[in-house]
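Notes follow once the structure below has been shown.
Every protein chain of the complex appears in place save one, which is left out.
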Amino acid sequence: MGESELRLIQRALNRDMEAWAQIMINYKRAVFGISLGILRNAADAEDTTQEAFIRAYEKLHTYNLKRKFSTWLFTVAANLCKNKLRRAKFSVPLRQARWIADDTDPAQLAAQDERQQTVRRALERLRFDYRAPLVLRFYADLDYKDIAQVLGIPEGTVKTRLHRGKQALKQQLEQEGGREHERQTA
Amino acid sequence: MNTKTVLLALAIVVSLPLGVWAASKADVSNLVGSMPLAPSVINTVNAGFQRGIDDGRLTVDEAFGFLQRIATSGAAIEDRQTILLAIAQSLLEDLPVEMLVNKVDEGLARGLPLDVVAKEIVERRQTLIEVRALMAQKGVTIQQQPNGPGFARTAVDAAITDSATVLESHIRSGKKPNDGTLLNATLTTLQRDGRVPSTVFSALAGTLGEADLARVATNIESRI
Partner (left out) sequence: MNDKQLDALLRGSLNNDVDAKASALEGIEDRVCRALKTKFERPASAPRSWFAPRLRLSLAFAGTALAMLLVGVLIGGNAGLPWTNGGNRGITFVVALPEASSVAVAGDFNDWQPVALKKGSNGVWSLELDLSPGRYEYAFVIDGVAWKPDPRADEYVKSYGFTNSVKYVGTKGETS
């Protein structure tokens, strides 16, 4: 960890809000990206990003300075996401906002590889256990060790879930591809 | 094993999402449909759980998981039917089912016979109905229109569930309905539950009476 980041954290621990603001500036996109990838909904991702920084600040005294700050912060975010997806009975209901796949504007879609839309829909249908490792790897670029730490699972499990998750996506893409082929040759 | 049981087992296995995919509403329908219940029962149970999902009282995964636990519980079909109908009908009547689902899961986990669990669920459902009526009398209802009277569903559900739980626990501990402690116990629980906002608490603290609660508690006592 860079010395300046360590100093920022130490200042934040001393209630220096400016230091925490700087940390947020550094990490907000990453936290948002992870939340968006997992929750599949911009409004909820925004709420979660805010909550993550609030909770991380409240728990900052529990963060072990010897470990990677990003991993610790991402763990806070991932747990919030997991909770939100999990139990309707016990959580504030997710905002009835639109899922990314329905909310992507046509111009943007036109400019992208159309298979990205299939990937979006498939990601929506994946369980948290398979979605989260994919997001952490392919959005946040974490290695297996860090993913394991963020999710609180063994590294071996991370590899298995990444593999099975990708297999499932491939399956969807092939099905979509087949349908697309049929449409074109019909 | 007869053909029906084999088919049922296969149906459940087939309807299990392959671990990777989250359950869908269609999976829930299929699972309900695969149970050896009369068609009208299947319709009611499915309608109830779908409504519960749409109302936000259950996630799809929760509904599917719960139905799977019932389906694989190995209990007599009559008892499973009783439990499923009690919960489905409650959902169709816009009642919170958290207490019912929790009690079923607890019963299954503790290894209790499902006929005991079924009896308990039927009884508790009646309490929920009475508590809901009492809350409504005091102005605590679910808001139906954006600017209309009432409170958020989660708040009202929590108030009903907590009050019903307190009354049930009181009677089931062997205490008497008229011992004068119900109001205190109920308000304490409501006040401690973070899902019950101060607005709902104020409404009830100002209007709920010991006699109101004693009446419901007496009815519980007569049912047990």
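Each chain gets a letter, A and B, in the order it is written, and its residues are counted from 1.
Just so it is clear, a contact is a pair of C-beta atoms (placed from the backbone, for glycine too) under 8 Å apart; a residue touches a chain by one contact, two chains touch by 3 or more.
None of the values given here were measured: they were computed from a predicted structure.
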Cross-chain touch to the chain not pictured, restricted to B:35, B:53 or B:158, is B:158
So which of B:108, B:122 or B:136 would be touching the chain we can't see? B:108
Contact with the hidden chain only, please: which chain B residues? 65-66, 69, 98, 102-103, 105-110, 112, 116, 120, 152, 154-155, 158, 161-162, 165, 169, 172-173, 180, 183-184, 187-189, 191-198, 201-202, 205-206, 210
Name every residue on chain A in touch with the hidden partner chain. 15, 17, 20-21, 24-25, 28-29, 32-33, 36-37, 42-43, 45-46, 49-50, 53-55, 57-59, 62, 79-80, 82-83, 87, 89-92, 100, 104-105, 108, 112-113, 115-116, 119-120, 123, 134-135, 138-139, 166, 169-170, 173-174
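Please note the rule applied: only the chains that are shown with their structure count from here on.
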CA centroids of chain A and chain B: separation to the nearest Å works out as 33
In the complex with chain A, residue positions of chain B that touch it: 17-22, 24, 56-59, 61-62, 98, 101, 154
Listed in rising order, the residues of chain A that touch chain B in the complex are 85-89, 92-93, 125-127, 130, 164-165, 168
